[in-house]
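One protein chain omitted, others in place.
== subunit A ==
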Amino acid sequence: MAEATTASTNTSTAVPAEKVSGPWRDAWKAFRKNKIAMAGLIMIVFFILIAILAPVIAPYEFDKQVLRDRLKPPSSSHWFGTDDLGRDLFTRVLYGARISLWVGTFSVVGSIILGTLFGILAGFYGKWIDMVISRLFDILLAFPSILLAIAIVAILGPSLQNALLAIAIVNIPTYGRLVRAKVLSLKNEEYITAARAIGMKNSAILLRHILPNSLTPIIVQGTLGIATAIIEAAALGFLGLGAQPPTPEWGKMLSDSRQFIATAPWTVVFPGISIMLTVLAFNLMGDGLRDALDPRMKS
């Protein structure tokens, strides 16, 4: 508790970060020591670079069809081969990184914002608000998430944006519950009572004390959540409920190519490996962050 108060005064007086051993610096130190987590971080940076630089690196256009080059195996001119419409798979996989990272990140940001809002409302104000919100979370969590996402896309119509929205909605309760639990445990801390005693408003207490101290579990869960969201988006794409052609989305690429798996396995292998590695990267980093940020794990 004493640590938390010093942390907040540190930020408000803006002491240069490298001179103090603040909680974030400690966390970074612990994180850096964790080789597996660093591997995850490096992989994520790699995929982000690919996503940003896709138009520069890609040798072809992602929707350029050359029907004469249908289903060509990997070669020096087409590193990952071509698909059934003669499009360069390497190019499409590169552009696919953009879509997956975009959907993963923004759906999680969406779930975090709404989840945090509901979690704070439930945890801080309690009473009937907590009753209603917690029940709603229970109900939403009682559905298998992919099924609920499918149902939501069925209402909104199949598209990448709607898939993103559906994934964001489905995952709100995960963050909501987390924040609620954290707020409940923080609410009765002495420094909150102290803040209230000096006449701080509820909104200020929430923003200055409760929110910053609830960040750790959100960051950890959010990183792992991006992994889940990427898989869910690919799954919706695979079922034809996400990105629509000619968008080079990894899941959609898999479902378009599965009928050629016997004759042109590369069309299925590369998009799949890309999904797996991206998801793996976020899982590794999430695990590492949890070890680094969760003081209970420290010896």
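The criterion applied here is as follows: a contact is a pair of C-beta atoms (placed from the backbone, for glycine too) under 8 Å apart; a residue touches a chain by one contact, two chains touch by 3 or more; residues count from 1.
Criterion: contacts and distances are computed from a predicted model.
Student: Can you pick, from "Sulfurtransferase TusA family protein", "Cell division protein FtsX", "Peptide/nickel transport system permease" or "Acetoin utilization protein AcuB", the UniProt protein name of the chain not displayed?
Tutor: "Peptide/nickel transport system permease"
Student: Which one, A:45, A:154, A:194 or A:207, makes contact with the chain that was left out?
Tutor: Selected residue, touching the omitted chain: A:154.
Student: Just name the one of A:136, A:181 or A:211 that touches the chain not displayed here.
Tutor: Of all options in A:136, A:181 or A:211, contact with the hidden chain holds for A:136.
Student: Who touches the missing chain here, A:66, A:85, A:146 or A:211?
Tutor: A:146
Student: So one chain is hidden, and I want to know which residue out of A:168, A:254 or A:292 touches that hidden chain in the complete assembly.
Tutor: Of the listed residues, the one touching the omitted chain is A:254.
Student: Spell out, residue by residue, where the missing chain touches subunit A.
Tutor: 135-136, 138-140, 142-148, 150-152, 154-155, 157, 227, 231, 234-235, 238-239, 251, 254, 258, 261-262, 265, 268-269, 271-272, 275-277, 279-280, 283-284
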